[in-house]
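Below: one structure in structure tokens.
A single protein chain has been removed from this complex, and every other one stays in its place.
A, B and C label the chains in the order they appear, each numbered from 1.
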Amino acid sequence: MPLTPDQRAEIEAARQSPRPTLRAVSDGMEAHLYRAHEVLDHGFIRVVDYMGDDSAIVQAARVSYGAGTKHVSNDAGLIRYLMRHWHSTPFEMCEVKLHVKLPVFVARQWIRHRTANVNEYSARYSILDREFYIPDPAQLAAQSTVNNQGRGAVLQGAEAARVLETLKRDAATAYDHYEDMLSQEGQQGLARELARMNLPMNIYTQWYWKTDLHNLFHFLRLRADAHAQYEIRIYAEAIAATVRDWVPLAFAAFEDYRMGGVTLSSRAISLLKRRLAGETVDQDSSGMSKGEWREFVELWG
Amino acid sequence: MPLTPDQRAEIEAARQSPRPTLRAVSDGMEAHLYRAHEVLDHGFIRVVDYMGDDSAIVQAARVSYGAGTKHVSNDAGLIRYLMRHWHSTPFEMCEVKLHVKLPVFVARQWIRHRTANVNEYSARYSILDREFYIPDPAQLAAQSTVNNQGRGAVLQGAEAARVLETLKRDAATAYDHYEDMLSQEGQQGLARELARMNLPMNIYTQWYWKTDLHNLFHFLRLRADAHAQYEIRIYAEAIAATVRDWVPLAFAAFEDYRMGGVTLSSRAISLLKRRLAGETVDQDSSGMSKGEWREFVELWG
Amino acid sequence: MPLTPDQRAEIEAARQSPRPTLRAVSDGMEAHLYRAHEVLDHGFIRVVDYMGDDSAIVQAARVSYGAGTKHVSNDAGLIRYLMRHWHSTPFEMCEVKLHVKLPVFVARQWIRHRTANVNEYSARYSILDREFYIPDPAQLAAQSTVNNQGRGAVLQGAEAARVLETLKRDAATAYDHYEDMLSQEGQQGLARELARMNLPMNIYTQWYWKTDLHNLFHFLRLRADAHAQYEIRIYAEAIAATVRDWVPLAFAAFEDYRMGGVTLSSRAISLLKRRLAGETVDQDSSGMSKGEWREFVELWG
Partner (left out) sequence: MPLTPDQRAEIEAARQSPRPTLRAVSDGMEAHLYRAHEVLDHGFIRVVDYMGDDSAIVQAARVSYGAGTKHVSNDAGLIRYLMRHWHSTPFEMCEVKLHVKLPVFVARQWIRHRTANVNEYSARYSILDREFYIPDPAQLAAQSTVNNQGRGAVLQGAEAARVLETLKRDAATAYDHYEDMLSQEGQQGLARELARMNLPMNIYTQWYWKTDLHNLFHFLRLRADAHAQYEIRIYAEAIAATVRDWVPLAFAAFEDYRMGGVTLSSRAISLLKRRLAGETVDQDSSGMSKGEWREFVELWG
């Protein structure tokens, strides 16, 4: 359970006191505000603030293009047009701030997205809690034999039991020793900034993370993708579910053009045109590498 | 007058319909929302959205530093501490979106601040209005004789009159010809993306500009500074006045540590220490260049 | 002619003195160093420095993926793999610095690419030269009647002559008055930071512009595209020609996957699959808007 009763009470209290504002309001997002969406065994994402809605995207586009946007009959059409033609700046006019609790090894992937603002809990200042990510048995996958960065079959039986037991025991031992080293009972106590180095990377950290909608879409495209590591993907999926409620028109366009879309190379375009013209094509005549050809066939049969 | 009666009516309408929100609300900023603050002869700044307030800064800092912030007794003290020690990330948790109407030559300076989101009116799509910045006679300054990028005395009499007349006439002529070239009466009409090149850089453009509070403070420090060009400085001052109402604690810290502060080199520190010890110092023994010494004496006497 | 004889002599002198370095060297790029590639009537691009080459991209990827990259047999294959899967960080390991002379209205589009370093000639400090972009008659296009931001047929006869005459005369007049206002003969002379506002946006400016290869590719994809305004597109094309010589493998992958590639929406994928299966499709059953359908048919017939 990621939240204590006190935290739940605090969230409910924060949700009791709406105040009037003249700003754009997204009713879909108001319903999410402050609430924790549980992810993994101890993690969560919470929306703690947002700016803008679908109409803010449209408004910014109409400032840019002036009379040039009048021929687009409605907001949904304009937003689809912007997404299709990679007009990124109107989407940057929306902003969201999340509170996320996540394992350190997930945080290390996440932070590679640089266009965001971050305030992370500091283990120099403060002591981390005894909370570690232990995978659900259904997620305990073997190394893929075909993909250097992928997962294969789920581990079974004794091997699975041994792995879970190891992860739990090593985390517990590391944390016991972390506490021992910090302790001042009969000793000075190691500096927190040093003691933390004994902790494994499945320990949970937390941060405030703020980004604009364009960069968030980029994050979601990479991290909600089927090839992303499961442990970051379900964070991305939890975020995506709130974005769908926040900016439904933009999210629908994103799903169609980005999540469900695909980029074809000029070689792939030629190949498809040949097939549309009735020709049968194979890898030899495609000019594609083995890997590229495999990806092409997976999509187009 | 920068706003038409229609625009004024639209703003008042937007201000008539507060809606409930669970987000942080800054009453000071709500009072500014949508309203145009006039700048120069046809320009304005308007706050069209914001995220966060002073307490959002404190909240983000407390997430980062955990128990480490408990010894700071109050929000004002913590915000001053953050500002003094250059902790920039908590200030990045606030965001503001402005609608700005400004001359092109001011826009060209402004855009050099890269960490912001911008949607500018496009003169490829649309036709620019006949509005040009013509300086108030009190701002019609001669080139400084001591500062390569500064202003000297205000022009007087015939010279001033001639300059104003020239600026007005050339702008009017350029715009007349812009319209002529675009016109399709009896001709095809030049493409808008070409015709715009005939317009002078005092024509007004407009954009939506969105940035976080940390980067906004950086902008204000440089552009509200006495050495900034007057025409961008008064935009910075108009923005600063809204920021003061939005996040009063952060703004007070910014004024004390940044706007009113100064950075001393190690040479300047040594020099001041010698003076505090009763020594008389001069440029020769200071190790400073002429310019640096002049700046030192201007500040410390 | 964009360069004076003095400038040409300076460039040739800079090219006379190779020095030994242990860094990666791209022979293709060395041949371009300092040389001006003329663009428009007075503009140019010059490569003034670069960092890295194709092997630097491969090296960075192999650091990231370690043994995971060993199965890719060669550099070209690995670079194509990185490009196909949107691995952007290895391309960021190459950097280029250009000296560009360009009309102000082009500079205003260009600067919208924020992830770059820029030092522009300052008209606050210094006086701009009397050089204006006057389009070649072949580029003097009418406003497109179907595309709000595009060009239609080339202007002919009296209309073309009138436009060219206007552009030349207004630029000359504006510059004459700029000089008059700055002049100190018998007067104080207006501050340079004010006088510049009288200049039209086809005046030339110049800057140093530095960016990494990933962001440069993004710039080229948008600005070397057929829909970009001609006046920025030929700058992008001139830059692209140097990049081809600098990092030939990366550029080939960029051409195949980005410049010659296309992004399909999930709707477009379904549609193509139906056509591959022998079905005839039309707009009504496609779920596409009129504009999207037109783009689809343009590509796939």
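In the analysis below, a residue touches a chain if its C-beta (ideal position, glycine included) is under 8 Å from a C-beta of that chain, and two chains touch if they have at least 3 such contacts.
On a predicted model such as this, the values are computed, not experimentally measured, just so you know.
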Among the chains presented, those that the missing one touches: A, B, C
Touching the absent chain when the full complex is considered, from A:L167, A:A241 or A:V281: A:L167
Hidden-chain contact residue, picked from the options C:L22, C:V146 or C:A226: C:L22
Residue in contact with the excluded chain [from C:H37, C:K210 or C:R233]: C:K210
Hidden partner chain, residues of subunit C it touches: 14-15, 17-25, 30, 33-34, 49-52, 56, 59-61, 63-69, 89-90, 92-93, 95, 97, 99, 117-122, 125-127, 206-208, 210, 212
Residues of subunit B (touch criterion as defined above) contacting the omitted chain: 65, 67-68, 71, 77, 80-81, 84, 86, 112, 148-149, 222, 255-257, 259-269, 272-273, 275-276, 289, 291-292, 295, 299-301
Residues in subunit A touching the chain absent from view: 103-105, 107-108, 111-112, 114-115, 118, 122, 124-125, 133, 135, 139-144, 148-153, 155, 159, 162-163, 166-167, 170-171, 173-174, 177, 180-182, 184, 187-194, 196-202, 229
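Heads up, the rule we're going with is that only the chains that are shown with their structure count from here on.
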Chain contact graph, described as a line, ring, star, complete graph or other shape: complete
Per Cα centroids, the chain farthest from subunit B: A
Equivalent interface positions on subunit A and subunit C, same or different at half: same
Inter-chain centre distance, subunit B versus subunit C - centres from mean C-alpha coordinates, in Å: 29
Subunit A and subunit C, separation of their C-alpha mean positions in angstrom: 33
Contacts with 2+ other chains: residues of subunit C: 112, 148-149
